[in-house]
Structures are given as structure tokens and as C-alpha cells.
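Missing here is one protein chain; the remaining ones are kept as they sit in the complex.
Labels run A, B and C following the written order; every chain starts at residue 1.
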Amino acid sequence: MAIFVDKDTRVVVQGITGRDGGFHTSEMMAYGTKVVAGCTPGRGGQKFQDKVPVFDTVREAVANEGANTSVIFVPPAGAAGAIMEAADAGCKLVVCITEGVPTVDMVRVMPYLKERGVRLVGPNCPGLLAPGIAKLGILPASIVKEGPVGLVSRSGTLTYEVVYQLTAAGLGQTTCLGIGGDPIIGTNFLDAIEAFNADPATEAFVMIGEIGGDAEEKAAAYIKAHVKKPVVSFIAGQTAPPGKRMGHAGAIVSGGTGTAAEKKRALNDAGIPVAERPMDIVPQLKSIWKR
Amino acid sequence: MAIFVDKDTRVVVQGITGRDGGFHTSEMMAYGTKVVAGCTPGRGGQKFQDKVPVFDTVREAVANEGANTSVIFVPPAGAAGAIMEAADAGCKLVVCITEGVPTVDMVRVMPYLKERGVRLVGPNCPGLLAPGIAKLGILPASIVKEGPVGLVSRSGTLTYEVVYQLTAAGLGQTTCLGIGGDPIIGTNFLDAIEAFNADPATEAFVMIGEIGGDAEEKAAAYIKAHVKKPVVSFIAGQTAPPGKRMGHAGAIVSGGTGTAAEKKRALNDAGIPVAERPMDIVPQLKSIWKR
Amino acid sequence: MNIHEYQAKEIFARHGLPVPPGEVATTVGEAVALAGKFGLPVMVKSQVLTGGRGKAGGVKFCKTIDDVKENASKILGMDIKGHTVRKVLVTPALDIASEFYVGMLIDRTSQRVLLMCSAEGGMEIEQVAKDKPEAILKLPIDPRFGLLDHEALELGLKMCPGEVKKARQLATAMQKLYAAFLAADASLAEINPFIFTPDGIGHAIDGKVSFDDNAMYRHADYEALRDLEAEDPSERQAREANLSFVKLEGNVGCLVNGAGLAMATMDLVKYYGGQPANFLDIGGSSNPEKVVNALKIILQDKAVKVILFNIFGGITRCDDVANGIIKATEMMTIDVPIVVRLTGTNEAEGRALLAKTKLHPAETMDEAVQKAIALAG
Partner (left out) sequence: MNIHEYQAKEIFARHGLPVPPGEVATTVGEAVALAGKFGLPVMVKSQVLTGGRGKAGGVKFCKTIDDVKENASKILGMDIKGHTVRKVLVTPALDIASEFYVGMLIDRTSQRVLLMCSAEGGMEIEQVAKDKPEAILKLPIDPRFGLLDHEALELGLKMCPGEVKKARQLATAMQKLYAAFLAADASLAEINPFIFTPDGIGHAIDGKVSFDDNAMYRHADYEALRDLEAEDPSERQAREANLSFVKLEGNVGCLVNGAGLAMATMDLVKYYGGQPANFLDIGGSSNPEKVVNALKIILQDKAVKVILFNIFGGITRCDDVANGIIKATEMMTIDVPIVVRLTGTNEAEGRALLAKTKLHPAETMDEAVQKAIALAG
């Protein structure tokens, strides 16, 4: 089992005819993900790799191929519109990989999704990979393995680093989820943790946070109150200077809040071990996890 | 009993310190309506007629006096804002008397009310009068009488004309409701008819329509399908030329639709008698009503 | 309030819609000069506030300057459905590869701005709605989110299947038209047709905009757009006197308080075989000046043979109203009979006042209307 996806996940890729969209669609298909359609306005009627029908609109992809999930690779100027299109067409899960979406666009998108009961992952995220089930996004399939650990992270390659170490240590994953580095994202730590907590296949999980905002603090409070499963955490950006955006639009310490120190304190107060180094995550998880 | 109001209706009047607002508030109070507060920004702390406290905001009126209903007499430029303020403050019924509210403003108001579960009557309407219970708006109390007939109308004085005849014929009313003459109104014929149909005190009712739109046609279809109570109708504007606005912003025959002839046909098809003259309404109602 | 094509296009252009150049001429000479300015061929288009200009011969393609002279002189002064042509729009004639309809209006049912579009451009949309309703695509626009990119593009692709570049131009035009509609407080805004020239570029070559009269107060500039010459003089006076008035063809002048009652009164005049001369709502006031203004406007029409007051005294008391009417009739000489029906609050007192005058009192609407028709002869 996994969170957010299952064997009935039928994917339409928005921006399938683009360079990145095409490459990652191939990767998703190679992993066995049911990519049933693509969408690029003006390319309706074509086929991607002679297999996957391309439509002008997501509505057609849903109507003709039963797509229920969208993965978005369109450029930033069209990303918010693409998310709304997918939601309006009836997709219940939308994964937006696109980096650089204007924040005000996301402010407008969020209530639109809420009214339609749509889950968004991202934007500016690697997506999710449920080993053995489906890969939605760009997480490298080569490093994952089926198993009992859940992983949620605001980062991309740092996530891969940790997944790599988990897999190397023999700890497979139920779902690896990158929620994205922007200030406004569809699925936050809390959503992911609630889902991991409810998922019977997930026995333990790892949360990889970073500076900016207070999503880690909120997650800590939730875990303290509701979660019995073992959790280990890591926070990136202890050495980041205040007021500077560290790559991710959301990774910024402003007005003295959102610091790594605050987050670590909140996590420790909630009884959640915070690894000092990425390499400590797996040993710490093993040490608190009575299998 | 009545529709939309009862003995717990506690009214705040928005624009109570204006000329019309003040006059009609006195009339409402004279009829025994529970006017518990007024609202005019900048007049907070004053009292209307040494009795009714005036507040700067509707929120304060709700918090301090338990107002649950608003009657609005503010000028057109502020009317849409006043409706939203009342809804946001927690009023569940808002009666907007103001004439001349820009239509685009009402387009914006409607979803705001829907999200908050608020009933609006009007704008550009005389409001409602439930004899013996409450008067919300400007319907003259002198012409009404308690009794079993419901009345709903898009018009003002034409409504009074019919109420007058009902009362003269000994037929009192449960509620007289003027829904307003604008193209976009909060409570339409259908809403009123559903309510009258469900109200045990209402034994029969009268619907006074006019040219423009197709609200009468929709009401006719509903009555045919759901209503067993006797109903008589009247449609004003048979002689109105096409394309001309007949006073009410909504009273216009455009593109050949919204004509009196169409409406009469729809009503007749639904088995609802349509009086040729206003004076025929009461006799026709009596003739079909087996009391 | 309706405005001319050239004015609608100015609004379109301000909102970034692709409007071809064009200017208005009131004489043949001006039209010729404009044709020279824009270069032949041009269209010469009558500017009147009614539809069906093309069928009436009021829109002409001109290949030569002689064509411009001939057509401008024919069209200027022409009568189209009772409207005299006083202005023509001169604009470059474009080569039309395909034409579309894009329009918006206030929809009572959805309580939203309704976007309508069709590949049957260039025809009156009411006609398309009658003949081929499935050819009209409709979308009620959610005011909270506006016209979204995917919504507009889906419609554009339905209108131009397989031609995404054209679909995008149509989608953009829809979004700009929506922005114009909201900014202008329109009640109707149409581009008809939106055309593509053979090079695949879109142009809004004709359009119509009506303003919401309720929103005039926030558009001080709209008064300047009003074509006073095109308006019926009595309707113009009524508007200036803040009276809700519509001119009709009969001989019974009607003064009624309330729009619904005013319509019902007209209907009753007709029911009894008479012909109403007008719709007029004098509102709830008992102000004699308002009554004087209303009477002046109605009595300009020499066809009017009788004046009919139908007043329901609600909050306003009938005796007050009677006093207002009496004062007003004393302030001017009126040589047609006046029938006054007063009902409602204090009706007895009101009628007592009227009894002392030469006004003809009536107790009911029916009595009043019948009396008026009889007096009209």
C-alpha cells in the first residue's frame, strides 16, 4: 500500500510533448505507471511514443481514457492554469513538478482546488513514488525499494540522498513524497503525516524539513498528539543567513522566524529525533524502531 | 406562521440614520417588528429614537443585540457591500430595499451569500410583511390582514393593489413578499413557492409576475410537479414594446424572450389560472379554492 | 444604455482587443478623406442604434473612391428601422477567411456573466439561437475566478478544431472581452463577427456594447457617449427629469406609481380597447414638481387625448398625493381631461380633495381606465 496513489491511478501528463515532460513520461511508463493520456493544446490526435494518446484538453483525456490523476510539466506561466484545468476536468490528484510558479497564482488556485476536493502535490516538487505501485513525477526509480518506511520532504535531491541510504540499509519505502519548496503548496507535511499515520503499510517514517515557514512545527505538534509510529526528522539550512532565499522560494528565514533552530526545538519538544547529519537518519530510525 | 420570518426575527437596519431608513424603521417598529439595532458607520453609540442602539458595523449589532436579520436602506453604491457585510456578520436573512444596484455587483454578491447559507430578498424590492409577525421593508401595514393566503410578486405597488383586494375580500395573508424587479435577485419565485408550499399556514397563494426572464416559467413547472395548493397568477407587461426597459431593470423583453404571452402560456400549460385583470385575481382564487 | 459600433470598438481597443483602425464621418467628404487615410478598399458602415444594418443596405464594401462617395451619400440620412443615419464608420475592408461570434450578457438563471460563442459569426445571435441552438456554446463565468485560461481555450478549440493558434486568439479575445465587460459595467458586450484574415490573424470587426443603467453613476464619462440625436426627445427629457418613461403610440397618457402597476395599467387600457400613450413610473413621491415634469413630457405628444393617474397610496398617503396632483395641474394649463384613481392609505380624504376639482375621480383601476378611454373619445 501507499499514500495518495494505488493501482487504479490513471495518469494524464500535461506538457507530455515538452522535453522534460516527454523524458519523465517515459521514465514513469518504464516504472509501470499507468500513463493513459497526454495533454498539449494543438497536439490532440497525436500519440506519444506511438502508444499514449495526446489530447488538446484534460477534459478529453478524462472522458476518453479515464484519467484521474495529472502530472504537470508545463512552464511556469501556464502551470496554475494547468492545475485548474486538471481539477476542473475531474482529476482528484494533481502533481505539479513545475518550478517558478508565481505565488499569487497559487493563492488563486488553492480555493479552486478546495471547492473541487482535489489534492495537489507541489508545485516545485519532485512528485511522489510509491515503490511497486506508481511513479508520479521525477523521483529516480533506481534508488527506491518496496518496504515499510514513509518519507516526506520539501526537497528534491536531499530526498534522493535519504531514500538512497534507506534502500542501502535494506529499508524499503511505502511512498517517497516530495511536497515542494514553495511557500504555497497543495500538500503539506501535516497532510502527508496524517496519510502515513493512517496507512497500515507504513510502519515508520522520515520527515525532511528545511528553513522557512512553520510547517515542521505544526507537523511536530500533530505527531506528538496523534502518531505512535516511529518518526525521525532532519532540517536543512542551519547555516543559512537570514533574509536570503536559499534556492527554494519557501526557504527563507524572515523576521527571525522559520529558523532551523526553532524547528529542531519544536521537533525535539515533540519527542521526535532530529538527525544532525543526513547519514544519521537511518541509524536513528533503526534505533527507535522496535520491529 | 409565515415564510422566512418568525417571532425570533431580530432586525438590524443598515442605513437607519438615513431619511428612508429612519422613516421605515419607525413603521416597522410601529408594526411590532423586533428592530434591535441599527448600523451606520460613524454613528456607533447613538440611539435611534432614544431606543434602538446604532452600531458602526453589523458585526457589533449581531454581537451585542443578537440581530439575525438585516434590512438595508443604504444608497446603491454601498448596497452590495452592505449585503456582504450582513452576511459576513452572521445574518441569515438579508432584505435589500435599495433600488439601482449595479448588476455586476450582484453577480459578485451571490456566491458570497451561497457560501454562507444566507437568504437575500431583493434588491430593488418592497421586502416582506408577515401579518401579525413582522414587517421587513416598506410594504404598507395598513392594507394587510392575517390569514391563509401567500403572495409573491416582482412588483411593489401592484402587489399592494392585490393585497388590498385580498384584504377587502376577507382573505388575509400569511406573508406578502416582494422579490424585486432586478435581473439578479436573491430570492426568486421558485424559492418563495417552495416555502409557501411547505408552510402549513399557507393554504393558497398568488404569484404576480411580469415580463423579462423566465422565472415565471420555472415556477410554473415547479407548481405543476409539486404544488397541490390553489394558485392564481397575473403577468404585467403584455403591452410592453420589445427591447425597452419598463422601469424595473429586469422588466425587458429581449431577443423575443421574456414576453407576457410566453409566461401566460407556460402558466396555463401548468394548469395555473392567469387573471386577465388585477381585479380578477381574487374571484379566480376563490373559484378554484375549495375551503 | 446602448452605444454605437465605433464607440464599442473604442472600449474593445482599450482592453487590448484587436480592432482594425476606423473613424467616423458625418459627411461624404469626410468619408472620402478617411478612405484616403486608411487606404482602399474600405467599409462604410452606418452607425445607428439598431441591428440589421447590413440587410437594410447600411453597410457597404467600397473598392474605389467613387464607391465611397456613392455609398456614403446613400447611407448618410438613410432610415433604418426608424433610426436616421447621421454617422458612418469608415474602416479598412479586411479579407474574411472565417468569422465567429463572441458575446457576453447577464444571465438571470446562473446569476453570472454568460459567455456565448459560435462559429456562426456575422449573423444575429438570436437568429442562430432559433435556427441552430446547438451552434451556440455557453459558459456562465464564475465571478470568483473569472474566465480561466482552460475554459476559454476549450471553447476556442471547439470553434476552431485542430487550429490551436486561432483557438488561442479566440480565447484571448474572450478573456479581454470579459475584462472589458466588467470594467465597463456592461449588460451586453458582443464581438460579431470576430474574423480571421487569410494570414490567420484575428480581428474584432464589429461589436456592440450596452451599459447597465444602474452603474452609470460610476462612469461619469458615459454621458458623453450618449447619442442624443438618436434618442426620442420625450424619452430624453424624461431621463433628464429622472423619470422612468417609455413612449408608445396610443392616446391615453398614463401616470402611475410603481413599474409593475404602470405595466398593469397599460395592459388594462388595452384590455378595454384603448391604447396607452406611454409607460411612466412617477415613483413613491407626492412632489408636485415631478408630476409637472411628467405631465409636460406626456402632453408634448399631441396624440394624447386624456391623462390617467393610477396611484396606490401605500406609505405615501392618498391625501398627500391628491394635493400634489392638484397643485401640479394648477401650475400649468392642461386642455385634456384628467382621470385620477387613488386607492390605499387615506383614500377617502384623497378623494374628498379631488371632488372639489374638475379632475375626474375613480375608485378602482378598472373604473379609471374605462373612464379615460371614454374621455379619449
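In this text, a residue touches a chain if its C-beta (ideal position, glycine included) is under 8 Å from a C-beta of that chain, and two chains touch if they have at least 3 such contacts.
The structure displayed is predicted, hence computed values, not measured ones.
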(request) Determine which of the presented chains are touched by the chain that is not presented, and list them. (result) A, B, C
(message) If I consider the whole complex, including the chain that's not displayed, which of A:G32, A:G45, A:G100 or A:G170 touches that chain?
(response) A:G100
(request) Give the residue, chosen from A:V12, A:V52, A:A215 or A:V231, that touches the chain omitted from the document. (result) A:A215
(message) One chain isn't shown here. Among A:T157, A:N268 or A:S287, which residue touches it?
(response) A:T157
(request) With the full complex in mind, choose from B:G18, B:G78, B:G100 or B:G132 the residue touching the hidden chain. (result) B:G78
(request) Just the residue numbers, please: which parts of chain B touch the chain that's not shown? (result) 41-42, 44-45, 56-59, 78, 81-82, 84-85, 88, 108, 111-112
(message) Need a quick check: the contact residues on chain A for the chain that isn't drawn.
(response) 23-24, 27, 76-77, 100-108, 110-111, 138-140, 142-143, 153-161, 164, 181-184, 208, 210-211, 213-215, 234, 236-241, 244-251, 255-256, 260, 276-279
(request) By the contact definition given up top, give the residues of chain C that touch the hidden chain. (result) 144-145
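The rule is short, and it goes like this: only the chains that are shown with their structure count from here on.
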(message) By the document's touch definition, which label belongs to this structure's chain graph: line, ring, star, complete, or other?
(response) line
(message) Please tell me the distance, in whole Å, between the geometric centres of chain A and chain C computed from their C-alpha atoms.
(response) 55
(request) Go ahead and note the Å separation of the Cα centroids belonging to chain B and chain C. (result) 28
(request) Would you please write down the residue numbers of chain C that are in contact with two or more other chains? (result) 144
